[in-house]
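As you look at this complex, bear in mind that one protein chain is not there, while each of the others sits in place.
Moving on, here comes chain A:
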Amino acid sequence: MQAQLLWRTLPSLVLGLLFLSMPAMGSCSDKYPELLGQLQKQADFMQHTNTLLDLYIRSQGLDKNGLKEHCRERPGAFPSKDALQRLSRRVFLRTLDTTLGQVLLRLAALEQDIPKAQDLEMLSGVKLNIRGFKNNIHCMAQLLPGSSETTEPTPTSPGASPSPTPTLDTFQRRLEGCRFLHGYHRFMRSVGQVFREWGKSLSRSRRHSPHQGLLKGARRMQLSGRNKRLMPRVQLAPGSHRGAPGG
């Protein structure tokens, strides 16, 4: 149990350290709505299976003989939408960053099974997009108040491990990779929904007080950060109560 806790908290620590240790490079946008919109669009884009999964299925020959039916997300591999919605914004960002880091690692492993250069180039583009997404997460984290506080634990899923067990044969490995990517797209869809809720929250805040919406949200997030609770952001984003199905 203790080990599990450590496993859960370790990425958070890593991410926190990462945020802190990030060298002063290109400046991030200081416009929250703009950055939120970028994240949302990235998530919307990345949720499409044609950006990665279809490529993988095709390259691995999994699009024949009904094999595609077996390419289902392994439950627990990625956080569910509900779980994501329950996270505070900061934790959500941290979780997102961690998960995408694991995706990058897994993609690096899957790269070995993709023979075609063209597919590899596409895969390289996907990885670059994920890195760009992580960059926006970093920038969004900078925009959130109390960005220096990085102690909040990040929920992780055991299924989101960097690589499957090495004992699997090739087919199983390909199928596992397919399941992983399936989960990835579902996860990104969930992330997009979360960001959309963020956007709705921002709109409501703007309608109420255009200039104070963000600050209010930020204050609540600060509060949630200080309370170190996972749920308060639910109050900040009431729409999340509707509970769109998770993965």
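By definition in this document, a residue touches a chain if its C-beta (ideal position, glycine included) is under 8 Å from a C-beta of that chain, and two chains touch if they have at least 3 such contacts; residues count from 1.
One rule holds for everything that comes next: contacts and distances are computed from a predicted model.
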Identity of the absent chain, which is to be given by its UniProt protein name, from "Auxin-responsive protein", "Origin recognition complex subunit 1", "Tax1-binding protein 3" or "Interleukin-6 receptor subunit beta": "Interleukin-6 receptor subunit beta"
Sites on chain A contacted by the missing partner chain, in the whole complex: 22, 25-29, 37-39, 41-42, 45, 48, 125, 128-129, 131-136, 138-139, 142
